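Note that one protein chain of the assembly has been removed; the remaining protein chains are unaltered in position.
Our next item is chain A:
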Amino acid sequence: MPKREDIRSVLVIGSGPIVIGQACEFDYSGTQACRVLRAEGFRVILVNSNPATIMTDPEFADATYVEPITPEYVEKIIAKERPDALLPTLGGQTALNTAVALHESGVLAKYEVELIGADFDAIQAGENRERFKEIVAKVAREHGLNAESAKSVICHTMDECLAAAEELGYPLVVRPSFTMGGVGSGFAHTADDLRRIAGAGLDASPTTEVLLEESILGWKEYELEVMRDKADNVVIVCSIENIDPMGVHTGDSVTVAPALTLTDREYQNMRDVAIAVIREVGVDTGGCNIQFAVDPRTGRMIVIEMNPRVSRSSALASKATGFPIAKIAAKLAIGYTLDEIPNDITKETPASFEPTLDYIVVKVPRFAFEKFRGADQTLTTHMKSVGEAMAIGRSFPEALQKALRSLEKKNSSFTWAGPLVPKDELLERCRVPHDGRLRTMQQAIRAGATPEELYTATSVDPWFIDQLFGIHETAEAVAEAPELTAEVLEQAKHLGFSDAQIGEIRGIDEARVRDLRHALGLRPVYNTVDTCAAEFAAKTPYLYSTYDEETEVPAGEREKVIILGSGPNRIGQGIEFDYACVHASFELSRAGFETVMVNCNPETVSTDYDTSDRLYFEPLTLEDVLEVVHAEQQTGTVAGVIVQLGGQTPLGLAQALKDAGVPVVGTSPESIHLAEERGAFGRVLAEAGLPAPKHGTALTVAEAVEIAEEIAYPVLVRPSYVLGGAGMAIVYDEDTLTRYMSAQEGGHPVLIDKFLDEAIEIDVDALYDGVELYLGGVMEHIEEAGIHSGDSACALPPITLGSHDIKRIRAATEAIAAGVGVRGLLNVQYAMSAGVLYVLEANPRASRTVPFVSKATATPLAKAAARVMLGASIASLREEGMLPATGDGGTLPMEASIAVKEAVLPFNRFRGVDIVLGPEMRSTGEVMGIDEFFGIAYAKSQAGAYGELPTKGRAFVSVANRDKRAMIFPVRALADLGFEILATEGTAEVLRRNGVHAKIVRKHSEGPGPGGEPTSVQCILDGEVDLIVNTPFGESGTRLDGYDIRTAAVLRGIPCITTVAGLAAAAAGIQAIVRGDVGVRSLQEHARALRG
């Protein structure tokens, strides 16, 4: 059945900002979908509020709307564009929920938009737990299959929950309906637990519904990725086994593909049930994911749930097998059947088959608990990881060890160095699922634990435990060998040990191990991910390293450029860097190079085998990268390696790569060092006559105290060489400074800067070719200095800077670019204080804001940067038309639209963590709001990030003394708009004196009043408040009040503004919404307006 001819235009909904549980996997799936739809000749209309995505590049759709993904905004887009169809299954739960809302409100019917790739009834059947249970029961009954659901009860109130618990017994699982990534779910061991978890779950569920079910904690956990076409052909793309048994969210589990501990009978039963269930649910076409639990003692199998859409697991499955689920789902949605779609990898066989693997894939999660002090670090059914790495090997140990080192996090790999912790202590730690539990298990083995002890502690399948023993035994053999012979090394490499690990075990340098290994001729080969275990020849070079027999790297024809990606997502390094890498790849391929991508993040577009001419799915360590470079040099000429687009990960390798003779293109490692090393950079600034805040570098407490006294408090302190402001703090006094310094690891210098209290922060992205500076964009932060640039909202063009200021910024940026020796991208952060422009820092690399700037100014900065790195001049790029013929992002016309970037913070995942922003970055993602007027752009950014700003109701205001003067005007604006103002006593007093009536609310610390008057926190929890303004008080007695207010805000999902600048912007935004019609405009329209 060929493609449908009755549809001409399709609306695709993306997934919005990167949040925990919904990350760049949906950019990967959405980008694939857009590419497919356009290639098939459809007009593609896209909405996604996330500017850092590849899918929102104007070339992937005919009309790209970077607008909030809310039913209101999407309706405006539908009314304007009148699409024939809506494809909602590739944008995660966000897209699916939006589509359901548009269906239920009748918008889709009104505008005659057909839903494709999904069916409302199927969505309901898949997501409504009660209906799903009935389906499972029916499948078991009618097909005679061994399938059942966990015993459970649906509850809508707390009383129902408590009654159900009597029946099911503790522990039990609480799962709210219709939430993503397991928000609000958890294990209740007691009635108190139940009250707490189910209470939050009822709140989190849009249908106020939670499911309580019997505990299957410790059971084996599996997932199948299934695809079905409209002719009812069904294939299982991949099986995935969770090494962490039931009880840990699959997103937080170490997982392996294919499943390794099932017999064919058990696997086929699972397959039969999966197929019968999706038929019964009625997933019309497309991909879905279905999860199972298996009792290791009896084999009793329980169907846990299914997702009738593309998911994080399907991205993983696509990368693990070479079967592009999202791409095929898009083709199925427009009418094709599986047998009509060719397998991209073999080109000759069809997509109607089941991939078979002759390798093992391991996925490991990456957490960021260090950013969220106070957060519960126990892994539960509530996802907490911020990213993941995947690795491929020809055996489980090889894949596992590669995956662990792909995490690029200290202490993630297995180690045999360091003191031995007592076995019992380690076993005790193993009982509770935590970040790095496999390593704790490995340490327990080192300390003498037996397989049985580990099984008892963890319920991890004994097969995996035995594999850890195999790794341990090899480590011992390496340690005990009289010398590192070829045989010993080969055995270690076979099990995935890195040169660094072998060196650590032997007490020698990593480089020596490598030299020895190379002298013995022991290098990895590269095998192909070919979907068919070599049964057919693969045409698409998607490669992984392994110590095996034959290498399959094809000979290159053109000069090659190797692009190093950014590894697993983490706070401070995410999709923005993948965006830059992917752009470089597209552009350099177009410019005639053969592009080679190296990355280990399965969620990304960069690891789509379609993105680059070649893909190496490899860890980004020096060893792994050097081997890729070697392999590529064996088969052709490597023109250069790009390290400046993937963030800190590749940048950290620059010098070592250059030292090894690898041609690093763009800004040289020496120049990178010049910008990052304080003293050297200070000299660059001094030569250019640019002021920096007073600063110093300290190694000891005493040095730090001395420096701080000299430059005067407050000071900003941070360890050198960090990304995302890790470990950064603003310090107001000596005591705090002493505590901070004492907590640092020895030997690493700490940078101490004068903190500019009242400054405006400015972020600049620029391009430099050695001659000309192209100012990409000048962004003005909405929050004042002191909040990490990644967490603060900003506006482009700057809303309060004049052309004179921009001229100074341009001159300063040019001086830095020339002084450092930049070739490519440069990001500079400035602070404007009392008319003085201070240079805070310069990063000679792609920054997080590159995609935002590119989209706001309709200029492909990353593409241009890639070309500059390979020798093109800005002048020639202007000639080509890639850059505007004249002017740049610093000379935007007066009528240019204003783009606002807002950060999205994961506080709803980390209950108990204070949400006040600071110099350490904690956001996971961002959105963009764009409009002619700042107020509307800001309102859109809020709607995209947190939900619509309220336009009426009650605003609760409680601000620190220093903010009291500044808040009067915006609060008055709110009152004028009709808001009822509630305030704590001090704030209310100031407001009243300035003619704003405010009702006094008791502080939380005061407790309820004599007449039962509620406290501020109680008002918030009771849903009496629609908007919260609360600025932190610093180290005073009322600090805890603020904390409780903000925690309550997160709990209730009420917008909470923590800076006065944010309040002013919000007031402007609310005014704009109240005043009139907020329109939508595509990026293509914005670009036309900008370029005339």
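Here, a residue touches a chain if its C-beta (ideal position, glycine included) is under 8 Å from a C-beta of that chain, and two chains touch if they have at least 3 such contacts; residues count from 1.
Operating definition for what follows: contacts and distances are computed from a predicted model.
K.L.:
Refer to UniProt and select, among "succinate dehydrogenase", "Amino acid ABC transporter permease", "Carbamoyl phosphate synthase small chain" or "Substrate-binding protein", the name of the complex member that is left out.
P.N.:
Matching the unshown chain against "succinate dehydrogenase", "Amino acid ABC transporter permease", "Carbamoyl phosphate synthase small chain" or "Substrate-binding protein" yields "Carbamoyl phosphate synthase small chain".
K.L.:
Specify the residue from the set A:199, A:218 or A:296 that touches the hidden chain.
P.N.:
A:296
K.L.:
Pick from A:200, A:316 or A:357: which residue touches the chain that isn't shown?
P.N.:
Of these options, the touching residue for the absent chain is A:357.
K.L.:
Could you tell which one of A:166, A:264 or A:1077 touches the chain left off the display?
P.N.:
With A:166, A:264 or A:1077 as choices, the missing chain is touched by A:264.
K.L.:
From the listed residues A:101, A:231, A:639 or A:801, report the one that touches the chain absent from this view.
P.N.:
Once the missing chain is taken into account, the touching residue is A:231.
K.L.:
Using the definition of touch stated at the top, determine which of A:462, A:719 or A:986 touches the missing chain.
P.N.:
Going through A:462, A:719 or A:986 one by one, A:462 is the residue touching the chain not shown.
K.L.:
Determine which one of A:534, A:686 or A:836 touches the chain that has been left out.
P.N.:
The single option touching the absent chain is A:534.
K.L.:
When the complex is taken as a whole, what residues of chain A touch the one chain not shown?
P.N.:
231-233, 235-236, 239, 258, 260-265, 267-268, 271-272, 296-299, 337-339, 348-350, 352-360, 394-396, 451, 461-463, 466, 469-470, 487, 494, 527, 532-537, 547-550
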